[in-house]
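Note that one protein chain of the assembly has been removed; the remaining protein chains are unaltered in position.
Entry: chain A
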């Protein structure tokens, strides 16, 4: 299957040195007891395509490793308890204050344990980078159609990883029990209490009584360092395993087909490069962590339900949920059957899961609409799937508007506009933005496809003007090489599904919807250039 994996290096002709004899013996010893050589051979020959965007998942993986390492350090010193203590460490503005042991121990990590602040900052920055890298990796997979058969399941696992990462982030953010995280938890508490009927029960269960209670930090700690990481590592294992089994997708190019993968095999080159890349990621994180403050809990102060700071925001990945709450207009609460129905909250806890579910199940939705059952190993260029790219752009816009809404107050102060103005504009944009993004993206994709087609058939404008014998001026078009053209013309063609009667000779509503959706998906399309067209062009 793999075309360019170099043959395994054969035994050297010279007599082995002492060192290599030792390694050989050791390797043999291990192999005879674990039969690991088969696995290494298999894995070692896994091919990685060398487009940069294929490394985003790696960035996420490496930041996760950094998180694990720095997090382990933090667990040695953190006390997950909400017992009241009097702070007596070296941060003067908090000296003598009553606070929870969790907060006090986080202050100690920051000020009294050597390297503690650096580790805290590494851990937090790495967490932000981890989720950002996952986000970008998901966008890459989405926009190149790399989630199509046979990779749908891996997409879902990836999505689960994304959710787990957010949950990890949120529980971690809450652990120091500072004012900011307490306010964040208070919002979550409000969200939960807004759920009709069972909300209050759940809140009492979660916080062990009335918010904030005395249990939540200890519980979040177990979830944060044990439960979620265990699930995350398992899901990550499955994700990587499936990636090895399914192999990578690759962009179309000379010699790259649906049946091969072109790139470098893991061993030895890629492994070395990846090892180096791990240190690059680690290095960037440490550099940022040593130069830039993150989550200065000492200024936030210990959690106390009364003060709330201006500019209270969650970490970026929870921002979209905070923004959704901020965008709900006032007055969506009413009393019915002696109960308060908080639609300002109910709408948010309905809309966000629907949005997330659409992301999670997108491969199946698209598969159903297109009726495409083929296996795909060639990554699509986004322009060649205009409808999908446009849907993606609409989704990104929706998310971005919610995200912006979470920082509405900062937008207001920094651009000298009123916060109401910002909110109203964003309220309009949350509906209009995705529509505009959809239309514009689709047009742009089709425009680009037309240009590709034009270039594939007629070459590109060389800027050289020639005068013909008849006196006429023409611009010379440079023809593409076959290699270059291949990139432009090799993509799948699709057509809307036809409505077909089923076995009973009936046309079901499901089929009608499907056909309608399929028409919407594919009605505007540019056909790939065919061989005949190219040949005709050359005569």
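Note that contacts are C-beta pairs under 8 Å (C-beta built on N, C-alpha and C of every residue); 3 or more make two chains touch, one makes a residue touch a chain; residues count from 1.
Everything that follows uses one rule, which is that contacts and distances are computed from a predicted model.
**Student:** Assuming one chain is omitted from the figure, identify its UniProt name from "FAD-binding molybdopterin dehydrogenase", "Cytochrome bc1 complex cytochrome c subunit", "ABC transporter permease" or "Acetolactate synthase small subunit".
**Tutor:** Cross-referencing UniProt, the chain left out corresponds to "Cytochrome bc1 complex cytochrome c subunit".
**Student:** Among A:93, A:329 or A:463, which one is in touch with the chain left out?
**Tutor:** Touches the omitted chain: A:93.
**Student:** Taking the entire complex into account, which one of A:28, A:222 or A:290 touches the absent chain?
**Tutor:** Selected residue, touching the omitted chain: A:290.
**Student:** Write down which of A:47, A:138 or A:281 is the residue touching the left-out chain.
**Tutor:** The one listed residue touching the chain not shown is A:281.
**Student:** Thinking of the whole complex, not just what is shown, which of A:298, A:438 or A:491 touches the missing chain?
**Tutor:** A:298
**Student:** For chain A, which residues reach the chain that was dropped from this view?
**Tutor:** Output for chain A: 50-53, 55-56, 59, 90, 92-97, 110-111, 117, 121, 125, 128-129, 132-133, 136, 179-180, 264, 273, 277, 280-281, 284-285, 288, 290-296, 298-301, 304, 306-317, 319, 406-410, 412-413, 416-421.
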